[in-house]
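Note that one protein chain is taken out, while the other chains of the complex remain in position.
Letters A and B mark the chains as written, and numbering starts fresh at 1 in each.
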Amino acid sequence: MGNVTPTITDLLHREQENLARFRRALRREDQVVFDSMFTAAYKHRAAAAHAGHLLPFETFLLSMQLENHKETLRLREEVESLRRRLERLEGGDA
Amino acid sequence: MNDLDLRPHGWTLWILPRPMRHRLLIAAAQVAHEQPLSVLDCGRQFDATVVARAARGRLEVLERLQVQRAFTCFEAARLIELHASSPLPVLVLDLLATFQDENVPFEQRRHLLAGTVQAFQALNRGAGLAVSIHPPPDTPEARWMLDQLRAAASQVLAYETPAPTASQPGLF
Partner (left out) sequence: MREITGWLLDLYAHPERGLALWILCDDGQRRCVYRPFPVTFYAAGPSARLRALWVYLQSQPLRIHLARSERRDLFRGETVVLSAQLDDPAALPRLYRQVSQAFPDLTFYDADLHVALRHAARYGTYPMARMGLSVDDQDQVQELAVLDSRWKLDPEPPPLRLLTLEPEGDPFHAAPRRLLVSSKRGTSALALEDNPSLLAVLGLMIKEHDPDLLVTSRGDTWLFPKLLQMAEGRALPLNRDPDGPIRQKEERSYFAYNQVIYRGRQFHLAGRLHIDAENTVMYHDYGLYGVMEMARVTSLPIQTAARVSPGTGISAMQIVTALKQGTLVPLRKEQVERPKNPAELLQMDMGGMVYDPIVGLHRDVAEIDFISMYPSIMVHFNVSPETVGTRRPTAEAVPELDMIVDRTNPGLIPQTLGPLLEKRIRLKHSLLGLSKWDCRTQGYQAQAAAHKWLLVTCFGYLGYRTARFGRIEAHEAVTAYGREILLRAKEAAEDRGYRVLHLYVDGLWVQQAGHSTPEQFQPLLDDITTRTGLPIALDGVFRWVAFLPSRMDARIAVPNRYFGVFQSGEIKTRGIETRRHDTPVFVTDTQKEMLECLAREQVNEAGAVLRRRLAELRSGRVPPEQLIVRMTVSRRLEEFRAPTPTAAALRQLEAAGKSLRPGQHVKLIYTRGKVRARAWDLPEEMDPREVDVERYARLLVRAGETVLGPFGTPSAPGGAPTTRSARVQCPPNAGSAPTLGEEVQLRLW
């Protein structure tokens, strides 16, 4: 008794542990980035669980990619709005 | 010969410390590369993701594994009895887990385990059998059960301490 099928969170922790040696060899500043990627995977545990993929790491990678892309889109939008503001300002100068 | 030491005559009892439980799952995946295998999981040991990783995600390999779980000693005994004439080799995981349930009178558990050992002897004549247990607690009841299994098995492989999962690379 006491043995339970691992939850999606357990699986994520396991993948993280499997990469402990990789992480250790990273520079401190890269370790911070590495950890934040796993935080991204955390956010989509529900989706990863529902996917029920036999190789869950693939789903975790996709979650990281999704958060990454979300951030890209957000930044692109911000750049666009800054550019528009800049153009308005420049237009006003003229 | 393979990782589970399955052979047509005689069966193997694996006594493994808990941290080594994934070892047999990986071995099961390796067996499945060549042939189908019945896995009877009596202690919630079967972690599909560990097996899938060992099989490198190959579905045709994974589909050769037929898993059934037992949650009580009654179910465990029945499941094993149903497989007594199985044409496939059988791997029983964590056999004694459910037999330690103190809610079931020992007399009854003893009866069930005796039936299970009989089924093992029948399976012996089949395509091969491996049974795993974790070292049980040091109680008279558990000792009795362990003795029964040790006496019935053709081969006992006992691990005292967890073997390192991967060898540490030396510095030089």
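Quick note on the criterion: contacts are C-beta pairs under 8 Å (C-beta built on N, C-alpha and C of every residue); 3 or more make two chains touch, one makes a residue touch a chain.
Since the structure is predicted, the reported quantities are computational estimates derived from the model, not experimental observations.
Displayed chains that the missing chain touches over the full complex: A, B (touch as defined at the top). Among B:L4, B:V51, B:L96 or B:I133, the one in contact with the hidden chain is B:V51. Considering B:L16, B:V31 or B:L79, the position touching the chain not shown turns out to be B:L79 (whole complex). Panel shows chain B; residues 38, 46, 48-49, 51-52, 59, 62-63, 65-72, 74-75, 78-79, 82, 102-103, 107-108, 111, 115 of it touch the chain omitted from the view. By the touch rule set out above, chain A reaches the unshown chain at residues 1, 4-5, 7, 36, 39, 42-43, 45-46, 49-50, 52-54.
The rule we apply is simple: only the chains that are shown with their structure count from here on.
Chain centres here are Cα averages; for chain A and chain B they lie 39 Å apart. Listed in rising order, the residues of chain A touching chain B in the complex are 1, 3-6, 11, 54-56. Against chain A, the residues of chain B that register as touching in their complex are 43-45, 47-49, 52-53, 57, 62, 94, 97-98, 100-101.
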